[in-house]
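The other protein chains are all here in position, but one chain of the complex has been omitted.
Chain nomenclature is as follows: A and B, assigned in order of appearance, with residue numbering initiated at 1 for each chain independently.
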Amino acid sequence: MAARDDQAALASLARAPAPVRSRLWDGLTRRLDQHAPTVFIMPAVLVVLAMSIFPLLVSLYLSLSRFRFVKGGFELKFIGLLNYRKLLLGSEQFHFLGTFGELSAAGWAVLGIAAFGLIALLVRYARGEGYTPAGLLWRAGASAGVFLLVLLIVLTNSGNGHPGSLVVTLFYVGIGVLAQYCIGLGLALLCAQNLPGRKFFRVVFFLPMMITPVGIAYTFRMLSDTTKGPFTPIWQYFGWTETSWLVDPWGARLAVMIGDAWQWIPFMFVVLLVAIESQPQDQREAALVDGASRWQVFRYVTWPAILPVTVTVVLIRMIEAFKIIDLPNVLTNGGPGIASESMTLHAYVAWRALDLGGSTAVAYLLLFVVVFVCLSMLALTRPAESEARP
Amino acid sequence: MSGPARRGGLGWLVRPRSPLDPSPLNMAVSYAILGFWAFVVLFPLYWVFITSFKQPIDVADGPFYLLWVDFQPSMHAWKYIFVDLGHDTFRPYLNTVIVSLTSSAIALILGSMAGYGLARMQYRPRLGSIALFVVSIGLAVAAVVGLGVGWPIALAAALALFVLLVQTIGRRFRRSLGNDDIAFWMISQRILPPVAVVIPVYVLFQQIGLRDSLAALVITYVAVNLPIVVWLMRDFFQSIPIELEESAMIDGASRFTIFRSIVLPISRPSLASAFLLMLILTWNEYLLALMLSTANTQTLPLLIAAQNATRGPQWWYMSVLILIMIVPVVAMAVALERYIRRGMLIGAVKG
Partner (left out) sequence: MKAGIGQAGAVSALALLLAGGIALWSGTAAAQLKHEGVEATVMTFTGPQIAEPLQRRAPDFKELTGATINVVTVPFSDLYSKLLTDFATGTNSIDGMVFAPQWMGDYIEPGYLEDLTERVNADDAIQWDDVAPFFRDFSATYNGRIYTIPLDGDFQMVYYRSDLLDEAGLAPPKTWEDYIEIARTFHGQDLNGDDKADYGSCIAKKRNAQSYWMVISVAGGFLQSQGTGQGAFFNTEDMGPLFNNEAFGKALDIYAETTQYGPPDEINLDVGDTRGLFTSGRCALSVDWGDIGTLAIDPATSKVQDKVGAVILPGSSQVLDRETGQLVDCDAERCPHAVDGINHAPFAAFGGWSGAVNANSSDEVKAAVYDFFSYMSQPEQANEDVTIGITGFNPYRVSQFENLDLWLKAGMSEAAAKDYLGAIADSLNNPNMVLDLRIPQNQRYEQIVLDTAIHRMLAGEIDRDQAMADIETGWNEITEELGAEEQLEAYKATLGIRAD
């Protein structure tokens, strides 16, 4: 057994008489070992720190100022929160948040359900163990934030409201990442079975992730063309050649989500597959031999084991999905109108026109939203995670 | 022990040969789904492949599917990319290879070490120290940007200030953070879209004097992608049973030895996947490469984006570029797949 070999080797290593080394070397390695924690983590921390502090501080300052060219150079004038105000309350509100429509009955229903659910969670926390006033306050704040987002989504989608880049990005992330995870998990489970020829599938499924996002965007633009693309006969059969789905708001968003899913399902697939196949097989085999159905095996054996990896991979993918830009940029340039414009595209277009203040303001609002969503997600899944770990 | 005895009829469809294998019905459905998804994956690639052989008029005239049957293949796009552009294709190609391999290797080393640290060791960075550090650096940045102080001086002054303050005020604050906070801080570096930091990073490298070099790209890519490697490796290390390492520690081995001799060999599949992922991320990155590169240091994604000139997308050239971009990455993936698979066996047998 490999593990026992490793152990034996190590034991012999520790017991064997050390060759003659200088005392300096010995002292050095011992000192190094004492500080092992620092040595392990410091290089990475330093590199990330060095490259992040300066740009972060400068771009934060940019978001609070106005950039323009003047005689002899350029000027950065501090204007406080004006850029943010323009996005949230001012002339760019339609662009960032969206235009609000009148609430329909369905809208009220959704709001009611959301409010009810959030309050129920709060109450359960207040009644449970581990309750602290600080914890309740923090959770209440988070719930309020979630409710505001739900309200925004509902308002911009009812009546003749139109979603802005924030809401569109939330769609891309919420629907997109969920679909990618489910499909990726399904494929990983299928490939983890003892099927002959699965190596072929493993290599093939990995391909989409390797193509540069700009290349994928152009590929999908070719594919989605209703008159010249490869699916034209299908459109013709349904009589859809006179329309183009990229001209419809939801059609455009769907096209972006399909392209994004196609590219990133391999990521989910590979990481989950590695996780599933790294699990000790004996538990699973014993359960199967005892007659458990595959579904039961999944639910009670596989799922808890891959839960930590699930959280990681969904978190990573979510953070990347919030930054989606290449697909909307190439497929639809954010159109029709602003229906498929993500926040990063919003920032990018502003940046290209040298509206540096506006662009970095959008980027920082994106930062706040994503940090909020990530923290909420981590908080929700952490208790479940610590149960599952052996 | 096999299940109940086989009855007649269609029972054999759902009962497998052994409980460990999927039943024939299961297998059929699995193959159907996997086959369908393989088609979904391969068809766009096939389309790109044949588009690289098409004349502009073949593209404009509507979908043509089969080489030689629907249209005559032409090598004009390939010739243009390799012969006409020749050197202009080769140099970005070389740059991309160098930058990706180097930054992935560095990030893998640093990231797996940090991931191991976060998984096995306890960190308690004090909140006070962190705040003081940020403040010191902030003052340095303000001095450089606002007052025009030279950056080496400002940096040295800031570090001196930080050390001084930490020894004095820093001791007052007891509150400390933990491993999870460090991990979250790392991954939060990925949240801000590159478009917000592109110009400051450009200025940063200009001040240091590295602007025109591949080193700038390598350093930037390492810093940008390190968080992902750290997270992936941390997760994997956490899932390795700790008994192996504990027994080695009892025997007196140093942490480095444990890391190198025990943990790393077991982690090959994860290391390989992380390396591949990083390779892909750096191979395909556009915005930072655009800003930090000049004529000699351009990378391939820039070439692809450049095909969308004022005449509209040159689909045929773009297809050629996409194909030559994929090939090395695929080759690398196939090569690394061996490691991933071999690693499986060790993992399967342990425990």
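Assume a contact is a pair of C-beta atoms (placed from the backbone, for glycine too) under 8 Å apart; a residue touches a chain by one contact, two chains touch by 3 or more.
Just so it is clear, the structure is predicted and the values come from calculations on it, not from any experiment.
**Q** Among A:84, A:351 or A:364, choose the residue that contacts the chain missing from this document, as touch is defined above.
**A** A:351
**Q** With respect to the chain omitted from the figure, which of B:190, B:211, B:234 or B:268 is a touching residue?
**A** Looking across B:190, B:211, B:234 or B:268, the contact with the absent chain belongs to B:211.
**Q** Please identify which residue in B:50, B:132, B:145 or B:199 touches the non-displayed chain.
**A** Residue touching the chain left out of view: B:199.
**Q** If I consider the whole complex, including the chain that's not displayed, which of A:145, A:280 or A:336 touches that chain?
**A** Once the missing chain is taken into account, the touching residue is A:336.
**Q** Identify the residues of subunit B touching the omitted chain, counting contacts across the whole complex.
**A** 55-57, 59-61, 199, 202-203, 206, 211-212, 290-291, 294-295, 302-303, 305-313
**Q** Considering the entire assembly, which residues of subunit A contact the chain that has been omitted?
**A** So the residues of subunit A touching the missing chain come out as 66, 68-74, 91, 95, 99, 162, 226-227, 241-244, 246-247, 249, 329, 332-339, 349-355.
In the analysis below, only the chains that are shown with their structure count from here on.
**Q** What whole-Å value do you get for the distance between subunit A and subunit B if each is reduced to the mean of its CA atoms?
**A** Spacing between the chain centres: roughly 15 Å.
**Q** Which subunit B residues qualify as touching subunit A in the complex?
**A** 1, 3, 19-22, 26-27, 30-31, 33-34, 37-38, 40-45, 47-48, 51, 59-63, 65, 110-111, 113-114, 116-118, 121-123, 134, 137-138, 141, 145, 182, 184, 186-193, 195-201, 203-204, 219-220, 222-224, 226-228, 230-232, 235-236, 238-239, 241, 244, 247-248, 251-259, 261-262, 265, 269-270, 273, 277, 280, 283-284, 286, 300-301, 304-305, 308, 313, 315, 318, 321-322, 325-326, 329-330, 333-334, 337, 340-341, 344, 346-351
**Q** Applying the document's contact rule, which stretches of subunit A touch subunit B when the two form their complex?
**A** Those in contact with subunit B are residues 1-3, 6-7, 9-11, 13-15, 29, 32-33, 36-37, 39-41, 43-45, 47-48, 50-59, 61-63, 186-187, 190-191, 193-195, 198-199, 201-215, 218-223, 227-233, 262, 267, 270-271, 274-275, 277-278, 280-282, 285, 288-289, 291, 294, 308-309, 312, 315-316, 319-320, 322-323, 325-326, 330, 343-344, 347-348, 351, 356, 359-360, 363-364, 366-367, 370-371, 374-375, 378, 389-390.
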